[in-house]
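All protein chains of the complex are present and in place, except for one that has been dropped.
Order as written gives the chain letters A and B; numbering starts at 1 within each chain.
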Amino acid sequence: MTVSVYEEIAFWILGPLSLAGALGMLFSRSAVHSALWLVLTMLSLGVLYMVQDAPFLGIVQIIVYTGAIMMLFLFVLMLAGRESSDSVVEVLRGQRIWASLLGIGLAGLVVAGVARSLGDVTPAGLDNPAANGSGGPGNVANIGQSLFTRYLFPFELTSALLITAAIGAMVLAYTRKQAKGGKNRQREMVNMRFRENTRPGALPGPGVFATADSVATPALLPDGSIAKESLSRIIETTPVTQIEEDEALADRHPDAHALTGAARDGDDGASIVASPASEERSE
Amino acid sequence: MSARELIANDPTWLSLVKAVLVFALLLVITILLIWFERRVLGRMQQRPGPNRVGPFGLLQTVADALKLAFKEDIRPKLADNWVYFLAPAISAGAAFLAFSVIPLGGQVNLFGYQTSLQLADMPVSLLVVLACSSVGVYGIVLGGWSSGSPYPLLGALRSAAQVISYEIAMGLSFVAVILFAGSLSTGDIVDAQGQGGVWYAFLLPVSFVIYVISMVGETNRAPFDLAEAESELIGGYHTEYSSIKFAMFFLGEYVNMVTVSAVATTLFLGGWHAPFWLGGVGGGVLNTGWWPLLWFLLKVVFMLFIFVWLRGALPRMRYDQFMKLGWKVLVPVNLVWIVAVVAVRTMRNTGVGTAQLLTIIGIVVVVVLAIVLLLPNRPAASDVEEVPVTGGDHPLPPLDLEVPKVPKRKPVAAAPAPELSAEEEGVPDGRA
Partner (left out) sequence: MEYVPILLLFVLGFGFAVFSVTIAEVTGPRRFNKAKQEGYECGIEPSPQPVVGGGRMPVAYYLTAMLFILFDIEMVFLYPFAVTADALGVFGLVEIVLFIATVAFAYAYVWRRGGLDWN
């Protein structure tokens, strides 16, 4: 078996990279950074496979492992929140002992497999048309031929595994709330909004004027009166007294100069004409 | 010679030249695409669009890009430094990479070498596109996460969930094409369409439609841009980004658009082959030399126009509707379609004649229809709070309304108008 120059260069670049990824995964503090280092390892492995004449395996490694599985990891880490730290309490009894035993066992299996492949197996080459008697062209066809004839049973078992995964995910993620009678769905919320028939659209935004650009500034209606809906009570920086003052002003002061301050002080009441619109709002 | 064999003979310097050309082509197309989109949208919305910088406003994008380069680069205090820096680069880099396997044309003479107008081809090139798009999702997720702010994180999760959902529909729509072409290599797929003479868009219309829908969802474009609905929400996953970093996300999105359009061209629209009514002109001279590049670009522009058209014509979908479309419509339809195509093809291969085939299809359709019709209808759940379509609080005219005839008008003599106050005149708002 000969190793081409390109392959050797690729190995000496990608090997250290994947190792660095693995070490980074172990030693980084943030869980998301760990996941990212692991992504680096997966990507390097994928490219290594491709360089070693297994393009399908390599690209599938990238699509499935980096694209899907690591994405699930990231999602889960983000679900848990950024600040959450690793729990050091053993939830399952004897988890560490079992984990180390199984880890060592797996390592033994892998080493044995690699040792065997280095010793008494003659490589047929994944690209070789005669590799498995398919006579088909190229790598993908060979894999297909092997997968769907010789390894048919494991292949069909995979689908059983997929079912288990789906059911497991459902059992983990399923809550009563997601069934009926819980929070309203988007559809029901839209229906409700139109049924109540008050204001299907968005509330008016804050006013932005030459005098102020704060979100606490009330917006003005075309006639100059304050649009009451634009006053928001959830803005923490606005004092409650200020909002109450503005609301009171909105109820009975449709004055074009409401914001200049003059009208606010000179509250003579003579110019007040209660408009139908503002009456409706104050109800 | 197939494209793969031609490309395998390329010396490294020629590959480098091609890579630079592809890179430049993508940049130029992106620049023109943004201009094109704004002009076409402007036309659809009865306004001129950008028309100040350069002839027809062509240089508007260049001006915008230069401006962005000199904008302040703000990094939020809570941002995760390295990831915040890396995310836009991943987004743009992955988008560029996907284009490497697209065949732009057939055999040409480039600097004295007979080669194919395609940067790279391998037995699994189609999967490279998928791999790049799954790596590109990291740009979105990490960009949102690393900003250290709730809105980008929410936008990122939504965008990512959307992209991965539609990636399934997209990947499944490839299967029927691969079945017919018998290869995952993009060059072979184009050749297969050239030899068969039929574009797969016509042969496999269901796959094509599903692909077009999922490519819009995959690129986060209107009407599926709900995670970054710029007119309703703030920006989505790139809210905290500014200056060139923001531009990189933008570039990634537009290069992705070009790539998925090019993939649509390659898989379904005959790739670089001349439209079939021109294929026979001059003994197929339009399919040789540099002509294919023209056809390829025209087809890509056509797909890009569809993107813009959809944006101009359709309102944005709601998130639950969008996910429902992806998971409950596109995926099952795709699976059923794949099984049907495999079944029909297998039967043809085993020597079943057309008449027999049609009979079998007819029987299957009848059986399925019978099962569907015989299944008992589930009683519709009565919704006590259902909103009536008419007769609610909205002032709707009754359905049997007869419009009374308009009485004839008499010419009014110039009488002095009575002095009516605002209320009496019925002006809705009494403010003077």
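We adopt the following convention: a contact is a pair of C-beta atoms (placed from the backbone, for glycine too) under 8 Å apart; a residue touches a chain by one contact, two chains touch by 3 or more.
Keep in mind the model is a prediction, meaning the values are calculated, not measured.
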Inset, instruction - For the chain that's not shown, point to the residue among A:Pro16, A:Gly113, A:Gly144 or A:Pro239 touching it. - result: A:Gly144
Legend entry - Selected from B:Asp10, B:Glu37 or B:Asp191 as touching the chain missing from the view: B:Asp10
Inset, instruction - Using the definition of touch stated at the top, determine which of A:Leu36, A:Met71 or A:Leu221 touches the missing chain. - result: A:Met71
Legend entry - Hidden-chain contact residue, picked from the options B:Met248, B:Ala262 or B:Leu286: B:Met248
Legend entry - Of A:Leu26, A:Ile104 or A:Ile163, the one touching the omitted chain in the full complex: A:Ile163
Inset, instruction - List the residues of chain A that touch the chain left out of this view. - result: 4, 6, 47, 50-51, 56, 60, 63-64, 67-69, 71-72, 75-76, 78-84, 134, 136, 140-141, 143-145, 147-149, 152, 155-156, 158-160, 162-163, 165-167, 169-170, 172-175, 178-179, 183-186, 206, 214-215, 234-237
Inset, instruction - Quickly run down the residues of chain B that touch the omitted chain. - result: 7-8, 10, 12, 15-16, 18-20, 22-23, 69-78, 85, 88-93, 95-97, 99-101, 119-120, 122, 127-128, 147-151, 153-154, 157, 161, 164-165, 167-168, 171-172, 174-176, 178-179, 182-184, 234, 239-240, 243-245, 247-248, 251, 319-320, 323-324, 327-328, 331-332, 335, 338-339, 342-343, 345-346, 349-350
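As a working rule, only the chains that are shown with their structure count from here on.
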Inset, instruction - Please work out the Cα centroid separation of chain A and chain B, and write it as a whole number of Å. - result: 21
Legend entry - Of all residues in chain A, those that touch chain B in their complex: 30, 32-33, 36, 39, 43, 46, 55-56, 59-60, 62-63, 66-68, 71, 74-75, 78, 82, 137-140, 185-187, 190-191, 194-195, 197, 223, 254, 273, 275-277
Inset, instruction - Please give the residue numbers of chain B that touch chain A in the complex, ascending. - result: 80, 83, 122-124, 127-128, 130-131, 134-135, 137-138, 141-142, 145, 148, 153, 157, 160, 164, 167, 183-184, 318-320, 385, 387, 392-394, 428-432
